[in-house]
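Yeah, one chain of the complex is gone here, protein chain that is, but the others are all in their spots.
Labels run A and B following the written order; every chain starts at residue 1.
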Amino acid sequence: MRGSKKTGGALIQNRRMSDEVYITLLVASVAVGLFLIASLLVPNFFQWLNLLNLVTNNWAVISLGVGVTFLLVSGNFDLSVGGVVALSGVLSVWFAQSTGGANALSSGLGLPYWLAVLSAITGALAIGGLNALFVVRFRIPSIIVTLGTMMVARGIAQVITQGSQRNTNLPVEFGVLGNLTAFGTSVKLPVVLMGVLLVVAIFIERKMVFGRLTYWIGANPVAATLSGIDKARHVTFLYLFSSVIAGIVGILLSSEFKSGYSNRGTLMEFDALVIALLGGVAIAGGFGSVVGMFFGALILAVVTSAATGMTLSPDWQYILKAVAVFLAILAQTWALARRNR
Amino acid sequence: MTNQPPAAVLAVEGLTKDYPGVRAVDNVSFSIDSSTVHCLVGENGAGKSTLVKMLTGALRPTSGSMMVNGSVYQPNTPHDARECGIATLFQELHVVDELTVLDNLTLGMERSRFGFLIKSDLDDKVVQTLAAIEPSIDPSARVSSLSVAQKQIIEIARAASSGANVIIMDEPTAALSEREVERLFGVIHQLREAAVTVIYISHKLDEILKLGDAVTVLRDGKHIATKPLSDVAGRSELIEMMIGRNLFQDYTPRSTVTDDVVLDAQGLTNKLLKDVSFHINRGEIVGFYGLVGAGKTEIARALFGADKIAGSILFKGRMVGNSPKQAIANGIALVPEERRTQGLFTNLSIRENIPVMNLRRMSDCGVFRASEEQTAAIEYVDKLSIATDSIDKHTEKLSGGNQQKVVLAKCLFSKANLLLLDEPTRGVDVGAKTEIYDIIKTLADEGNSVAVFSSELDEVLGICDRIFLLFAGSLKSEVTNNSDVDIAHILNVVTGGGEGTSQ
Partner (left out) sequence: MNLMSQHSSFVDPSNPRGNKVSAFLRTYYIYFVLVLVVTVLSVANLDRFDLFERGNFLNQRNIIHILRISAPLLTLAGAFTLLMVSGYIDLSVGSTMSLSAVVYALLAINGVPFFAAFAITLVVGFGLGAFNGFLVVRLKITPVIATLITLSLYKGIALLLVQDGVSAIKSGGGLKMPEWFNFYGREGVLLGLSSAFWVAVVVTLALVIVQNRSLLGKYAAATGGNPMAAKLSGINTKKTIFSLYAVVGVAAALAGIARSSFMSLGDPLSGDGMELSAILVVLLGGTAFSGGEGRVLRSFIGALIIMALTVGMLTLVPAYYQTLVIGTTLLAAAASNHLVSRKESAQ
């Protein structure tokens, strides 16, 4: 036997922070740093309430980001989530609207609310299933498939709302879910649900076999198959998972605004992708984390809200996103290369 | 033949290539005469492919020099080599399927004005070259409509018309039918008449004896001989020069072999395999030995359920499922041929690689047991003496031997009763090799079965109890290993010689 035999103790003692934790810490410190810088530049920025708002205002995109992050880690895109948000929101309204309204847009199927919600989620699942069918069975690049299903989902929403929105003839309970506040605070139910989702997602990612399978598949799909992992089944689950989240987000949003609007969620798929990339998720697969995505969302929130605070035109958001992603990718590549030199 | 030696078109002098821990090519010097077919032979691991990579500019030599037509030759890329008149036919085809034959022939040599292609004598020249070699190929046909052999002809024609005076062919007949091989030989003879030198690399000794003018034999990275084939007394002398030494590891008969059939395969047939039948016993190490393209990987993948195949496979008396997942559940594990692309998750750590094939053991109702994972990682790093300072090291940063041990650890962790090892020691240094052999033997001694699919004779002779000899998709013969096994016979069979006859 060559060399000295390592004892178990040494093998653990020598444990080094993984690249993933390293990048996540990097992203987190950038988020904190940006928050501090923004506090210096923008009056009244440095407030707990503002910090809280940065998260609560972005609950929808952060929730979508969870599904998108899992898929990216497995090596797949999901650009359909924005469309699914619109579809499920519109479906929940249409199903819940009572029959026999004054015109086509004010009469729906008159289902009880719980059934309307379930049916809307089923509609979202159908889009996720379509994604899985095309990506897993037909092996068509996920970027093209999910661009297509994004249009299909939004297209169905537009047909149901005739290109505008449905907001009449709704049962009273329709507006409850999206506007319920939790524990006497101003925090709304969707934000609480986002928190729960994040905790569950981090648990799945870090502690469960399901999370580990996602990394294995993303890291090396061929080796994963030869190691007995059912890749097709897992990626199918991930697409269904992502579309259910998007479906629930859509239902909550339409409940909050008491309307089903076919253009709701426009560009949300793009923002979800952006925060994942900012958070260090690699589109090559096998690398990234939900926590990183969360801090990525914070970075984006700080940058955009600081820009608004500095009275920049809202049109700046596109440029800021582009520059942020560009810098994030370069910085992460550089940091990893330096670290592993 | 005059006394004046013919001009050497290519000469290497003291050529050496070191890898960490291995000297792949060791002080090799020889020269190749112009307008000849020069064959390069040697067992796997003898240094042929490293030598070829240096000749084509894919690798830089550690020391030594190369000369082309009397001037120093230092290629940095395959393109440099081509500029110097040395073209290579790699084992994988480098033609663009979507373009026409003519477009492929002129690729990279086009005459153009302002970026637009202009009519020149180049087109006529390459068409003539092609017609001279193979008139039946239509220059306007799309390459995707051609057979593998025809695509190879396209590459040869391209090399010839690019003005190459040396063409290196690396196992060109691996994917060709018998008739196509005949045609290729015709082409090679023609090239020789046109003053082109062909360096021909093949394991198929009959081809070499039939085709070659001279032969260079390599063994263990060292140059053994370069001489005209007219001075070689047939296959037996070639084989002798290729082996010519004591075996790396002597086989000792093992006592734990039983007659209890664990796996029974009948009539395995696919594109390559032709009605392959065999059985594997409990506690036995069997070897599948054959050249590249003989069907080893195909058998391994079929047993593992990774590819569809006709025929029946019974494991412990039951049908094996048709997916790796079911194979693993039934107790079969595979160490695949390509460790980096098929076996390892290179950007994950050792700890994260090991549990993948046995999730049931690693988890509780879907929750991962991190402490168990850590224990397992430490256990296997220790057991297989994987050289690392931490179980959190990325497998990417391990040496080839240690990477292979991690793949082995994955399979051991699955508690398989039948382990399939496809080229288990390819690119692995000598020390790790011995350790891997020890692991294999221990495993078999514990009552498991192991199948080793290898193109290295040392390997199968060193550890296998029984050896199946494969040639061109057929199982030609079965040899029971013992200390005085007839090596010449084995080499004769796997290089295409008649079964049972040895010179």
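Note that in this section a contact is a pair of C-beta atoms (placed from the backbone, for glycine too) under 8 Å apart; a residue touches a chain by one contact, two chains touch by 3 or more.
Note that the structure is predicted; figures quoted are calculated from it, not measured.
Student: Just one of A:I140, A:V199, A:A232 or A:M310 touches the chain that is missing; which is it?
Tutor: Only one listed residue reaches the unshown chain, and that is A:I140.
Student: Among A:L36, A:L49, A:A232 or A:V323, which residue is in touch with the absent chain?
Tutor: Of all options in A:L36, A:L49, A:A232 or A:V323, contact with the hidden chain holds for A:V323.
Student: From the listed residues B:V95, B:V257 or B:A302, report the one that touches the chain absent from this view.
Tutor: Reading the full complex, the residue touching the unseen chain is B:V95.
Student: Using the touch rule from the top, list residues of subunit B that touch the missing partner.
Tutor: Residues of subunit B in contact with the hidden chain: 78-79, 82-83, 92, 94-99, 103, 107-110, 112, 115-117, 132-137, 144-147, 149-150, 153, 179-180, 182-183, 186-187, 190.
Student: Over the whole complex, note the residues of subunit A touching the chain we left out.
Tutor: 77, 130, 134, 138-141, 143-145, 147-156, 158-159, 161-163, 262, 270, 273-274, 277, 283-284, 313, 315-323, 325-326, 329-330
Following the convention adopted for this analysis, only the chains that are shown with their structure count from here on.
Student: Report the inter-chain centroid distance for subunit A and subunit B in whole angstrom, where each centroid is the mean of the CA atoms.
Tutor: Comparing mean C-alpha positions, subunit B is 46 Å from subunit A.
Student: Within their complex, state which residues of subunit B touch subunit A.
Tutor: 304, 306, 323-325, 327-329, 334, 336, 341-349, 352, 356-357, 359, 362-363, 366-368, 370, 374, 377-378, 381-382, 385, 387-394, 397, 410, 414, 431
Student: Along subunit A, where are the residues that touch subunit B in the complex?
Tutor: Those residues of subunit A that touch subunit B are 1-3, 5-6, 8, 10-12, 14-16, 18-19, 207-213, 215-216, 219-220, 222-230, 286-287, 340.
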